[in-house]
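Here the complex is missing one protein chain, while the rest keep their positions.
Just so it is clear, A and B label the chains in written order, and each chain counts residues from 1 on its own.
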Amino acid sequence: MAVAVEMLNISKFFPGVVANDDVSLSVKEGEILGLIGENGAGKSTMMNMLYGMMEPDLGVIKLFGKEVRIQSPTMAIKLGIGMVHQHFMLMPNLSVLQNIILGKAPTKNGLIDTKAAKDKITEIMDTYDLPVKLDEKVYQLSVGEKQRVEIIKALYREAKVLIMDEPTAVLTPTETDKLLDVLRLLKSKGCAIIFITHKLREVMAITDKIVVMRKGLVTGSLDTAEASTEGLSNMMVGRKVNLEIPRKDYNPDENVLEVEAVRALNQRGLPALNGVSFQVARGEVVGIAGVEGNGQTELIEVVSGMLKPTAGQVHFKHQDITAHTVRQRREEGMSHIPEDRLKMGSAANCTIRDNLILNRYYQKPYCNGGILDNKKLHALSEDLCRDFEVKTPDSDYKLGTLSGGNMQKVIFAREMEADPDLLIAAQPTRGVDIGAIESIHHKIIEVRDSGRGVLLVSAELDEILSLSDRILVMYEGEIMAEFKRGEADEKTIAVYMTGAKRQGGDHDEK
Amino acid sequence: MMKNKGNNRILSAAGVVGRQAGLIIIALLLATLFLAVSGYEPLAIINGIIDGLTLDIAGTIRWATPLILAGLAICVTYKAEVFNLGVDGQLYMGAAAATAVAVNIPKSMNQAASLVLIFLAAMAAGALFAMIPALMKVYLNTNEVVSTLLLNFIAALYIEYLVIGPLRDPEAGTNLNASAVLNENTWLPRISFFEPSSANIGFYIAIVVMIILTFVFFRTAFGHEIKIVGANPTLAKYAGMKPKKTILQVMAMSGAIAGIIGAVEVTAVQHRLLAGFNPDFGFDGIVVSLLANNNPIGVLFSGIFFGALKNGGINMERITDVPSAVTDIVTSIIFITISAKFVLPKLKRKLAGKTPANEGGK
Partner (left out) sequence: MSIAVISDTLASMIRIATPLMLMALGGLLCQRAGVFNIALEGFSLVGAFAAIAVVQYTGGSVWAGLIGAMLIGTIYSALFALFVTKFKADNIIASIAMNTLGAGLTSYLLRAMFGVQGAYSPDQIHKLAMIHIPVIKDIPILNCISGQSIVTYFAIILIVVIYVMLFKTKMGLAICAVGESEVAAKTAGIRPALIKWQVVLISGALSGLAGAYLSTISVSQFSEDMIQGRGFNAFTALVFGNAHPIFSSLVTLMFGFADAIGIRIELVGMNISPSIIKMFPFLFAIVALAISSYTTKLKVKGVIGHKQRKVKE
């Protein structure tokens, strides 16, 4: 089979940063290349250059042996490159059909020929076993369906090279298996696939060869047959990582949080929580597992006071706080690491200090009669930056100048400074590198060991399994199962995550 | 490290000021070109500004007063990422309330007391009128940009209604639509040094408002809330603030400041309510505020600059035949260039390398 893509000696510089330094990779027709590395390793930059979103400063890109300059996605598409982005590039209010044919619609007499388009797409859907309803609006689709639309979109444009950017990050285990089947089928038909991920198991399962990147450099390039998970992980991180964190024996104290039969609606007014009850005790981490969008977000918002439940109660430290405001709950001892640190947890355009003082700016001694004591606030934020090892010269810099991991440290510092009795941590390690993951995990266990409660929500099952004392599995706004630490493995939990089973009786089919 | 940081700060501040100065120069050059092409004295506008800042400071102060206040009214809301394009309407309502109160004040009343009454009424009217778009935004999710623009017309027509109808001066000629001249005890004093110009102590009021706002923005918990609500309303909600309340508060503040403009124009400049007395101070206020990077202290200086520009244009038209509308063109060019997010590429690279992410205006 011919070589489809060659990226040779590629370098890309951003102000003050070398994003890619002399990186080379190649993939043949009918081959799957795994491109792995931590966040910020430079994988996405490489693929953005291949897809024409930016151009390399040095180096050559060859397609099927011919040197090319890819200046725009339009050119990339013309050259037969398709990309499925991690964040789907779909228009929620347009139909599936419109999304697929956008930019390449067949026309008759100047008008879009819907029938011709549908015929062509149906053929693709049949060939690759990718069923989707063409007339539905994209916002009505599930995550898995959206991804299918993206793949169809690429195939509709006759892509011979397919870039998959972290395609499994948002999928259930079952959906992941399904996707891998589709990729195998594509491969057998001669498609060249570049598969970006940080999940080593999938890389081992599906790729033919692997390129490992770290800090803009290639740290390994090998055939999958020769690779081992451990070896790859060392290449990715550059050192041995120990995600096993020492912890005190499990010895739960009184309940700090009690959630009783809570129901709530999501932003679109649909039921998101259908009678959820659970408790969190002092000295334990309760982990909530589940595919994203099954009510976890709403659950956290109800507990933290941002969303009013339609039914049920929330008790905190033996007090009914269902009607309490966010501020009251914070003052009563609740802290919250939000799942989206940019959208909810911080203001990137404000200074680090502005972000750090949010719990304190209105309280004595930092504020007297509405007037800020800037000296005390400055001292507070400098102390926090130091204690939580935020890498910055001082806290007057804009938060946006920090890396993802350091931003997360700022949020952690702010929430921990409040000395909470309950810490809600949602996706605490999303988008941060392994070094930061380690320190964040340590902090969470520290909170638990010091006799406070932790409510952990994560889409990463590994994280849930390694940190939680008790694991609750959520599906469609209900708790399907509860396990003690060590009682269940990933596979068992995955079954409950998809709603296929329910503890204490079969799941009644709706 | 500390010293280095200080230098960076100065560098980035200098960058901002330099950029704004560049915009002004570009606008003035373009306007000069305009004048040259249409056969007028090319240097008229530049001379006008220079005269405004040297020979005729009084006229500059007269125009700077409403412009500074309008700039402050804009920057209060802009900090919270709310766009109050309704300053014109709110100042009309302020003027209406000021007049309505003033005509009912007995001649015998003490001047200071009557002025306090008048200004309180004007501020309340401006704030209340600003509550319409604010409440619509908070409760109905209405875009305040469109609603405030529409309300401006309603306010202007309302003034027209007043001066043709209920408040009309019975002794005025048929061509003049205005209220009766107010009693002298309701006049806001002019600055005696500048007599006979209509430069008035409204200028001092503007400075006081500026100082209050600076204090509120940088030294109070409320100021911090405004900043966070503007930067990220979701964060504000998550941190336990009440973004909706903050939006209502800043709109009320903005409307009240706009109301002051109306009261100043009526009690110090016109001494009566005049249909269409407002040459779009509200829109000019946007430029004033943007040129100052929405910083209240900066608003003082950019307000004086635009005051000089406006005054220069008017003087120019009086002495020569150059149309004063050329100053509107200068303002608009500054306006549109400031809306762009571009900096000179070279400067940008330099700043990007040396200082923390440097934001170049909105």
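The criterion applied here is as follows: contacts are C-beta pairs under 8 Å (C-beta built on N, C-alpha and C of every residue); 3 or more make two chains touch, one makes a residue touch a chain.
As the structure is a prediction and not an experimental result, all values here were calculated from the model.
*Asks:* In the whole complex, not just what's shown, which of A:65, A:110, A:369 or A:504 touches the removed chain?
*Replies:* Looking across A:65, A:110, A:369 or A:504, the contact with the absent chain belongs to A:110.
*Asks:* Pick from A:41, A:63, A:83 or A:179: which residue touches the chain that isn't shown?
*Replies:* Answer from the full complex: A:83 touches the omitted chain.
*Asks:* Which of A:73, A:190, A:333 or A:431 touches the chain that is not shown?
*Replies:* If we include the chain that is not displayed, A:73 is the one touching it.
*Asks:* For the chain that got dropped from the picture, name the residues of chain A it touches.
*Replies:* Chain A touches the missing chain through residues 51, 53, 72-74, 77-78, 83, 85, 88-94, 98, 101-105, 107, 110-112, 136, 140-142, 144, 153, 157, 172, 174-175, 267-270, 498.
*Asks:* When the complex is taken as a whole, what residues of chain B touch the one chain not shown?
*Replies:* Interface residues of chain B facing the absent chain: 34, 38-40, 83, 85, 136, 140-143, 145-147, 149-151, 153-154, 157-158, 160-161, 164-165, 280, 283, 286, 290, 323, 325-329, 331-333, 335-336, 338-342, 362.
Throughout what follows, only the chains that are shown with their structure count from here on.
*Asks:* Going by the contact rule at the top, pick out the chain A residues touching chain B in the complex.
*Replies:* Per the touch definition, chain A meets chain B at residues 15-16, 304, 306, 325-330, 336, 338, 343-350, 354, 357-359, 361-362, 367, 370-372, 374, 393-394, 396-398, 400-401.
*Asks:* Over in the complex, which chain B residues touch chain A? Could you list them?
*Replies:* Counting only chain B, the residues touching chain A are 1-2, 4-5, 219-224, 227-228, 231-232, 234-235, 237-241, 349, 352-353, 356-357, 359.
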